[in-house]
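One structure is given below, represented as structure tokens, and several questions about it will come after.
A single protein chain has been removed from this complex, and every other one stays in its place.
Labels run A and B following the written order; every chain starts at residue 1.
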Amino acid sequence: MTLALLVTLLTLTVLKATPIIFAALGGTISERSGVVNIGLEGMMAAGAFGAVYATSATGNPVVGVIAGILAGAFFGFVLGVAATRLKVDQIVAGTGINLLCIGGAAYALVVLFHQQGSSPQVASLGTADVWLIVLAFALAIALHAFLWLTPWGLRLRAIGENPRAVLAAGIDPLRVRMLAVTISGALAGLGGAFLSVGELNIYSDGMTAGRGFIALAAVIFGRWTPLGATLAALCFGFFEALQFILQGRVAWLPSDAMQALPYVAAVIALAGATGRVRAPESDGVPF
Amino acid sequence: METGRAMSVALALRGIRKTFPGVVAVDGVDLDVRRGEIHALVGENGAGKSTLARIAFGELHADAGSVEAHGTVGLVHQHFELVGRLRVWQNVLLGREPRTGWRIDTRAARARVTHLAQRNGLSIDPDALVEDLPVGMRQRVELLRELERDPAVLLLDEPTAALAPGEIDAFFATIEQLAHNGTAVLVVTHKLNEVMEHAQRVTVMRHGKIVEQTQIARTSAREIAQAMVGGELPAIAQRAATVLAPCLSIRDLRTAGAAGLRGVDLDVRRGEIVGIAGVEGNGQSALADAIAGMITHAGTVAFASPHTTVGIVPQDRAREALVLGWSLVENVAFSRFQNARMHAGPFVNFANARTDAQTIAQRFDVRAATLDVPVATLSGGNQQKIVVGRALVDHPEFLLAYNPTRGIDVGAAALVQSRLVQARNDGAAILLISFELDEILALADRVLVLFNGSIAGAFDGASADRGELGRLMAGGA
Partner (left out) sequence: MKSLMDRARGARGALGALAIALVLITAAMLVAGASPIDGFAALFAGALGGTHQLGETLVQATALLFPALGIALAFRAGLFNIGAEGQLLVGGLAAGALGANVHLAPALAAVIMLGGGALAGGVWGGIAGWLKARFGANEIIATLMLNFIAASLTGYLVAGPLKSSPAGGPETAPLAHAYWLPVLLPYTRLSIALLIALAIAALLHVVLTRTVFGYELRAIGEAPEAARRAGISLQRMALLALASSGAIAGLGGASIVAGELHRFNTQLSPGYGYTAIAVALVGDLDARWICVAAFAFGILETGGLAMQAVANIPKDAIHVIEGVIVVLLAARRYVAARAAIAS
């Protein structure tokens, strides 16, 4: 393997990992507050589509990224309301949000762009996407510091462990959870926006391709910590990059089968990580 | 403006009413707690006393009535509301963390907790992880968390439920000191000896209403008990002479973990009840789980014959024994599928399950509209009767009963205890694990004290001395 190839591999790794990092950070903050966000995948799709639509409307991909964040945050808020005020089954509600967002994007493609399957090309961030990559890593560090050094980080973690314990301190755990899930959606939306107007310049059906779920695996593999989840996301990004590099270069490796590589890696990581670590005590338990 | 007497009232509850779906939990209660007094609130399980405490604290909202508190109200929960995976100082200061800039000032936080603990005579390591602490220490953390807010009124919900007799005295010494300094203390409890010893006034609740309120000096434990149950205490079945025969033999039983067993030997014979006395967290769960085959262990757990029939009453009926959404009939079938009567080929034998459910409902006076309503709709007492009844319905030669009367009313408890004694009279070997020393003393033919995973002492049930048992339960040599 030449040096150039190695550089390509590493660059691609970071590029492929970035959307997963955003979503995994969202998953971490949500689960730390006690809500399992199965809807990350749908929120990514909403962010990806929202970014493309706003970019097409304004011509400015930065506006697109902001729209993507807002779109993800909206569905995060929906899940937050469902999981806190309505106390519904978080998994069922998250699944509904996935169906809703992915189906909704397909519907909106037809309604807004009069096209099926994918959107027309829009302006992309181009090389400016490097700032989003920097942002992903900065957010990982900031979130880590937030959770372990600040009063609100301590309270958020306490709510994920035992929401009743913070009641005595005069904090409403439901409001904190709602906020955490909304932020989680915003981060997933940002990850989706990176996919559509950062890495590419279109939205196409199925483009999130399970990355929201890979991000959930990264949360577990990263032991529910922002830095751990980031490392795990990099690891999955590496396999996605490797698959790209190997495709075409190694003739005897069938490219169809190679596409399974990141998913196989996620399954293996999931099996390996579980049991060694504990989820927050009240993760997924309505309060 | 206020008279001296009125000024001394720190907490005033007026006309409090609270209903939950289907039950009136608190029904028009007036209660004053004064500065400097220890006021006991007693009543049976389900009388509404915990609900009242949570309303006074502000955790629940009353449907009607007013809560007037002069100053902060603190509540020490019966089931501690702590975060196990956080440190002591983090739990105590949650929501009130000292800061330097945007960060928590951990040094100041530790100092504050250490100082608070010293001032109240409660020594503790502020850096310990709460989940590593024994139960008594966890209660100390919960108490410190409330004291940090300098409460004018301190509510204690069953504070001694998890303490050994010796720890109880130390605990009340701290509480009396707080009262002496002007805190108003309301103790919710069902332990009348503590009420008589430490409280100045007592309020008795029954079915959501206050049935008696008086000075301790003007009443007796017997009077309070009668007020609690609304009449004479129900009697328990008498023990009859039995023929003893070997049944269960445990040798050098060891299990892993902080609350594991460290070499336990014991025998239970048919026709006797062996009581395991001890404070929660000294290996009782490991003992029960090892006998039930739920955990791995070293040493032997041997029954007299490989065909010995076994019945088990687990500690937590809602989580470990019942499927709450299912009916009595389904629950009776569910845990006994190994029993040939409960299935016909691959199918559930509902006819036999219904017969057995009827037997249990009759023998244990289970009050349910039909045998087909979900057990979730039944009271805790009725659920527990089902669990005990199911364990006894096949007349097992050995019965393991772990806190069989926990959290149920006196009437249901007396019925369950009577059925245990009758099973013993009929020749069953019974191992009774209970955190209630009174229950052990009332039922057991022999008493073993479990402390820190070992048997610390053995007594004959008739001659067991309360003080000596208490000393061993607290780790006295």
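Basically, a residue touches a chain if its C-beta (ideal position, glycine included) is under 8 Å from a C-beta of that chain, and two chains touch if they have at least 3 such contacts.
A quick note: this is a predicted structure, and the numbers were derived from the prediction, not measured.
Trainee: Touching the absent chain in the whole complex: find that residue among A:G26, A:G68 or A:G104.
Mentor: Per the contact definition at the top, the residue touching the missing chain is A:G104.
Trainee: May I ask which residue of B:S327, B:Q417 or B:S434 touches the chain that does not appear here?
Mentor: B:S327
Trainee: Among B:G166, B:G281, B:P374 or B:G475, which residue is in touch with the absent chain?
Mentor: Hidden-chain contact among the options goes to B:P374.
Trainee: Can you name the residues of chain A that touch the chain not displayed here?
Mentor: Touching the chain left out of view, chain A contributes residues 38, 42, 78, 82, 86-89, 91-93, 95-104, 106-107, 109-111, 116, 209-210, 213-214, 216-217, 220, 254, 256-260, 263-264, 266-267, 270-272, 274-275.
Trainee: Tell me, which residues in chain B touch the chain that this view leaves out?
Mentor: 21-22, 292, 294, 312, 314, 316, 319-327, 330, 333-338, 342-343, 346-348, 370, 372, 374, 376-377
One rule holds in what follows: only the chains that are shown with their structure count from here on.
Trainee: Would you pull the chain A residues touching chain B in the complex into a rising list?
Mentor: Interface residues on chain A, with respect to chain B: 149-151, 154-155, 157-158, 161-162, 164-171, 281.
Trainee: Touching residues of chain B toward chain A in the complex: what are they?
Mentor: So the residues of chain B in touch with chain A come to 59, 75, 81-86, 90-91, 94-97, 99, 102-104, 145-146.
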